[in-house]
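Structure incoming, see below.
Complex shown without one protein chain; remaining protein chains in place.
As written, the chain order gives the labels A, B and C, with residue 1 at the start of each chain.
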């Protein structure tokens, strides 16, 4: 598979280039960054493009790819509904082309969220702990909020009862933040990278699902999975999980 | 739902009786143990029977239930293929009756095994740790062996590569037991009850799925789930997981 | 060693009686509860008494023991400074007698707190997570508060810098409760018993100290340790840790 990378000299793009070169079934045919000519994608006959650029340029990049029949796997952020609608419109005129927009390429994180939501209706209690380095600006993390929302939605759909909690006295903040009725706790400890744990409990037992992300390169297997599958999924797809053939 | 319990005065049966009485949608109408008349199930118009008795008597119990149109949820052990074939034959003559044979009613354990097998093909490495009290006679535990077999089967089906392991020197036993190519480690520590952890890892990240069973009553929610669903699954079902509506 | 138990028919006292009988070097010579004659301690020539009774009666019990030259190991709560002063005064007249007042007899909990405080000055960050069943009324737990206070005191004595935390946006409660500058997070999950984890982190590494209390009997080894050592510690001692010969 002939792959081009947009944002090829960025931190993430550099790792993507390395992974595309290392995999036996993908070939890096174009590395494009700010200042380079995007026509290189066409000249090199790239079949799939990976875009880790910037919200300011990603739409132009995608218009070009779609117009030239190149599939795209996109990790750049900033996609709101109007952008997704625009992509849908462009793709309507390019029936064979697939575009994947994914907020998270870590397969471990995707599975953690999915399993947590699937298991949530089977237990009385579910809480989320996220643990990060202390230079992080937001608490809880975006992934923890999203996980809690998915858990809450799954329990709502299943008609689960509210979680038991007899707390009547205590210190402010001791029970964490409330995200749609799910308690979320954020730790900031030097030496940590990015970690999350979901604890589910019922009579006499608990189930714990934990994801530890220790290195930036954890997203590369997910990017490669997207590259391999995007041609078989014409049109617009949001979220890598729909490409993963789980169970 | 009118429920009878066979083996009602055993350790497990006692908890089952208590759980059936406590649940809002089930009613305990018959408690039968060795020496009692099994006809009580018919007189009390039990719709479902829960059987935690003994391999020596369970087949007689089930022939009686099937003949009388009573569904059965069975936690008694000792079912080999010939017994399952016998049940199939009896059920062929009782088209509306459902029988569930389950080796494990802990929903946490069932989900742990299922998630571990689903996730296994997405990672380079998978290992299993089981931790129990030191009075246990077998190592590794039956659940750990079964988990490893499920992981190995899932990876075989997906065409996963063998796991990386550069170990060349060491002490005997340091890398655990080999179950179908999956390493399994058994700890025996006073104070523990029954715990298992599956660690899956790929480039830069790990996913950990852990089950802690701290009290015998952890199986009662699974038994109740079986009681509620068995009437809707006529014929023979092996394993509670096919009754759980996951994801 | 001849041991009497006060509060012998209570939940805790029952376990203490059992442990005293089971240990090879202790003998249960008197079991006293409300309505029984405390003189039984003298008639049975008890050398040490274990008291798990009630704040209303414990001072009378101890006055009796001290007056009769019987050592005491006390798990009953409610000791303020004035009570401790009173005990000191009584013990001044009974020079050989030892009394141990301990808020916590779990050796695991005592070591967790001690190690956490010892390690705290060597790391940039320290946070505490406590996890309990959801029927608990207070959050955070008393043990977690005490642990955080000990950590804060150790860091103050060592002149440690404040912990790093770049959090600027977030949800209320996400960063837990603040106990003397140490963040404490409380989870309430069905199936849990009583658990606590202290996470310490510095550049590139973390140290985690975790205590899991799964069964009420976890305090009995600590009670026996107190029984064996109290005769060698005449006067008043508060806290079992000073009896433990650590390192």
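Quick notes
Convention: contacts are C-beta pairs under 8 Å (C-beta built on N, C-alpha and C of every residue); 3 or more make two chains touch, one makes a residue touch a chain.
No experiment lies behind these values; they were computed from the predicted model shown.
Only one of B:19, B:73, B:91 or B:131 touches the absent chain when the whole complex is considered: B:131.
Among B:13, B:75, B:108 or B:186, only B:186 touches the chain that is left out of the view.
Checked against the full complex, the one of C:57, C:119, C:171 or C:238 touching the unshown chain is C:119. Note on the undisplayed chain: of the listed residues B:7, B:140 or B:226, the one touching it is B:140. Per the touch definition above, the residue from C:103, C:221 or C:235 contacting the chain not shown is C:221. Chain C residues in contact with the hidden partner, per the touch definition given at the top, are 106-109, 111-112, 114-115, 117-119, 122-123, 200, 202-221, 244, 246-247. On the side of chain B, the interface with the absent chain consists of residues 123-127, 129, 131, 134-140, 145, 163-179, 183-192, 199-206, using the contact rule stated above. Residues of chain A that touch the chain left out of the display are 191-193, 212, 214-215, 218.
Note that only the chains that are shown with their structure count from here on.
After Cα superposition, the angle needed to carry chain A onto chain B is 180 degrees, rounded to a multiple of 5. Of all chains shown, the one whose average CA position lies nearest the global CA mean is B.
Of all chain pairs, the one linked by the most C-beta contacts is A-C. Looking at which positions face the partner, chain B and chain C present mostly the same ones, since more than half of the interface numbers are shared. For this pair, chain A with chain C, the centres built from the Cα atoms lie 46 Å apart. If you average the CA atoms of chain A and of chain B, the two centres end up 34 Å from each other.
Centre to centre, using the average C-alpha position, chain B and chain C are separated by 39 Å. Looking at chain A, residues 123, 200, 202-206 sit in touch with two or more other chains.
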